[in-house]
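One protein chain omitted, others in place.
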Amino acid sequence: MAEKTYLQAISDGLREEMRRDKRVFVIGEDVGVYGGAFKVTLGFQEEFGAWRVIDAPLSETAIVGGCTGAAIMGMRPVAEMQFADFISCAWDQLVTVAAKQRWRAGTPVPITVRLPSGGGFSGGPFHSQNPESSFAHIPGLKVICPATPEDAKGLLASAIQDPNPCLYFEHKHLYRRIKAEVPDERYETPFGKARVHQEGDDLSVITWGAMVYTAEEAAQQLDGDDVSVEILDLRTLIPWDKQAVLESVRKTSKVLVLHEDTHTGGFGGEIAATIAEEAFEDLDAPVKRITAPDTPVPFSPGLEKAFIPQVEDVVAGLRDLAAY
Amino acid sequence: MAEKTYLQAISDGLREEMRRDKRVFVIGEDVGVYGGAFKVTLGFQEEFGAWRVIDAPLSETAIVGGCTGAAIMGMRPVAEMQFADFISCAWDQLVTVAAKQRWRAGTPVPITVRLPSGGGFSGGPFHSQNPESSFAHIPGLKVICPATPEDAKGLLASAIQDPNPCLYFEHKHLYRRIKAEVPDERYETPFGKARVHQEGDDLSVITWGAMVYTAEEAAQQLDGDDVSVEILDLRTLIPWDKQAVLESVRKTSKVLVLHEDTHTGGFGGEIAATIAEEAFEDLDAPVKRITAPDTPVPFSPGLEKAFIPQVEDVVAGLRDLAAY
Amino acid sequence: MAIREAEPVGSLREVKEAGLDREDLLGIYRNMVITRGIEERGHILYKQGKIPGSFYTGRGNEASAVGVATAMGANDVGTPLHRDMGVHVTRGVEPWRIFAQYMGRSDGPTHGRDGNVHMADSNLGLLAMVSHLPAMLPVAVGCALAFRIREENRVAVGWYGEGASARGDAHEAMNFAGVRQLPVVFICDNNQWAYSTPTHLEYACEHLADRAQAYGFDGVVVDGTDVLAVYREAKRAIEKARTGGGPTLIESLTLRMEGHAVHDDAFYVPKEMFEEWAKSDPIERYRSWLNAHADMTQDEEDEILGGVKRLLNEALARAEESPLPDAGKLTDGVFATPEDLDTPHHK
Partner (left out) sequence: MAIREAEPVGSLREVKEAGLDREDLLGIYRNMVITRGIEERGHILYKQGKIPGSFYTGRGNEASAVGVATAMGANDVGTPLHRDMGVHVTRGVEPWRIFAQYMGRSDGPTHGRDGNVHMADSNLGLLAMVSHLPAMLPVAVGCALAFRIREENRVAVGWYGEGASARGDAHEAMNFAGVRQLPVVFICDNNQWAYSTPTHLEYACEHLADRAQAYGFDGVVVDGTDVLAVYREAKRAIEKARTGGGPTLIESLTLRMEGHAVHDDAFYVPKEMFEEWAKSDPIERYRSWLNAHADMTQDEEDEILGGVKRLLNEALARAEESPLPDAGKLTDGVFATPEDLDTPHHK
């Protein structure tokens, strides 16, 4: 075990997959000599050559469509979007071709798309988005949102080996800020299994990605309140671990769904609706959602702070719930 | 007042807007000489000329992006997608440019995109989709889903005059099947006001588009059960009439959310979650959702029937609710 | 980087040079006849109400589709479209499965999940098209990328229509293929109409093959009603790609001889245009050529036509026996399992 940043865990995990499986290749803008905008693939081209670490033209559709073709021919492509925001330029390839090909035509499309996502550094409306909810609505796509270095590595290995199109959202705000022990050996972290980030009895927070840490800080601030908060990190949205969520709700009877993406139509709605439908009788309070408001992501730091759910917002939400 | 099909109401409404407002023009594939795949613009090019009824190349991005530019220059473009499914090819223009331009840069983008959507005629995975939920999640876009000929005309007029990007989903299964009185004069049907399709006291169905009629038939089959069903037709998803929904729930205490789009991450989740959060104490039963399953839309009639919510599915759902 | 207008094929010798013996020539004829036969029968099925949804044919495009498919190697792959039934036929998809596909039965390649020519047998090296045009071009380029990475001598063939040439996917695919000189051949089926839209509203250069220059590879325009010329050009391009020569764009000129789909009477196509192109019906044209240059006898022809008739009769009967898909399995297979990877490509 070694302590690694979230970023290093992704980078090491990817390198390991490339070493053990010749079918894996990386393609994206500036992933070669430059090592990618966030340096995840730094040194990869030297090790694996220019045909396994491919500098693509500025062509998200060609990148994702190209990965789809290569995957159908037996490769295990890993595409890097320079920022998750730019995946909008490959939306059609993902929802029309990759997502539906297995179901329609029996052809699996084992691709992984790495998506540096999330805000917190004044990236503005086009370098800060969390578009996971949009994809979670499309049958046939898997949606992965690791929060810890350990999961970042294990979920990436699973994504690459999974026979389906996997959207791997790596949160930029965690890249260098989050550091933790990561097993040295190779392992795969299974999809659809939530992680109990912190156990508790009185309130449940269901969340993923960077918000796991916001929830943790908020829970710490409630220490004096004599309420114990359970934090469930979903880890993957598709599939999502409904069982674990319902179990936590059954235990605490009060639940907060928290995400960094915008409110209306965000995946929090799906979770809250499912809880309301399937754990109705276990609830002692309305299912609360805390999310970003329905605006683009703002640039100016004060605005961005008002946009991204903050520790104090979560504290207030938890107190409301506790008092209900 | 004259009886018109849903299709005729759209066509007449559009022609009327073009007659009264020189800024309105139509652009799309085969909208000119051919009059559009569904003949909505039949005869328009003769009346308005080739520069107000523009046959576009097979270029959804150029169509939507072009409309955005023209709108910023003061026009009121109405784009036709040949099928709603193909809007995936203009996703980026809508979510990146049109949706965010007003908030970011103060520039309104008054465009209307007409989207023949929905299944029921073996159109298969690419000619039957209901992609409204995907857009409802993007701040800055309005989402319109008329169910009646009267609303089809009035909501189209509102969309064209609205200073925002409006996605106007016209359900193909209603085109010629639904006929009703439509006022002769021009009128605008406001956004964000649900329509009580049928009043009732015991159960609420919240729905839109073609499912309004499925709900109606289901309610009729419950006549012998001595339960009265209220059917709320949302008419627009963004903005959606939360007030009307909460009022109906307050009255009936039992609610079914019904849509033709797929389940996970569908807009029904947003509605159900909101009800669960804001009308928690008024509920006597879990908020039930009936939707398509999480698959692409199948081609073969028997499969399609299993995919699109049927009257008997809704009947069963309502009976479950009533019995809760 | 020259745009070439390909000569018609004149002689048997020329064809032999391009690698076809007499048996191949008769096989091509048979495949063209089967192709048209499937679509004609499909049309009847449609009128009988046995085909749900809409119905498309590729009448006029038989030479183009069969010609290209004949030039492909066994391990090459392709992404044919809605006018390219001849590709499926030539690669060996059994006609009864196509009828089953048309009728939404469980023995169609998509098992009733998709309709029309939205299908492919991946074991025969074909990838099922999506409606969104030309979204399969980047995918074809991706296949070529895999071949290039693995240094295999295989080629990918990607089809698109002249209408679909306007979309960004065509550009991104060709640009990337050109930059990396990938083993891919682009076939533009230019049938002069995109639904009701004529070419001058779709593009403003003379030939779409001209665009190859913009991407750094060769372009060629070929008469798409001349199956042997199509074959020859496709063969050249495919072998060039196979030997590291990079992509080629082949523009195959035809006329769509029917409406866009069965509901469309093509009123917008000038009558004279149909009359003119009817004179070079691909099957008739090739039949004459076979008579003149390959001494195809009446007996041989009868045998082919009779054989095709029997084949299609049997195919229809067998397809009608194919069960409707089980609605209980609707939600199966949205996601692939590791076992699904048990295909020739994923070994």
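Odds and ends about this structure:
First chain written, first letter: the chains are A, B and C, and each begins at residue 1.
Keep in mind that, in the parts below, contacts are C-beta pairs under 8 Å (C-beta built on N, C-alpha and C of every residue); 3 or more make two chains touch, one makes a residue touch a chain.
As the structure is a computational prediction, the values presented were derived from the model and not from experiment.
Taking every chain of the complex into account, the absent chain touches A, B, C. Looking at B:Gly13, B:Pro110, B:Gly265 or B:Pro309, the residue that reaches the missing chain in the full complex is B:Pro110. Residue-wise, the contact with the chain that is not shown comes from B:Ala62, picked out of B:Leu42, B:Ala62, B:Ala180 or B:Leu246. Of B:Lys100, B:Arg195 or B:Arg235, it is B:Lys100 that touches the chain left out of the display.
Residues touching the missing chain, restricted to subunit A, are 29-30, 32-34, 37, 55, 57-62, 82-83, 85-86, 88-89, 121-127, 293-296, 298-303, 305-307 (touch as defined at the top). In the full complex, subunit C touches the omitted chain through residues 165-172, 175-176, 178-179, 181, 200-205, 210-211, 213-217. Across the interface with the omitted chain, subunit B contributes residues 25, 51-52, 54, 56-57, 59, 61-62, 64-75, 77, 92-93, 96-97, 100-110, 139-140, 142, 163-164.
In this text, only the chains that are shown with their structure count from here on.
Most remote chain with respect to subunit B, judged by CA-atom centres, is C. Averaging Cα coordinates per chain places subunit A and subunit B 31 Å apart.
Note: centroid distance subunit B to subunit C, computed from Cα atoms, is 37 Å.
Counting only residues that touch two or more partner chains, subunit C has 110, 113-114, 118, 130-132, 168, 334.
Those residues of subunit A in touch with two or more other chains are numbered 92, 96, 100, 103-104, 139-140.
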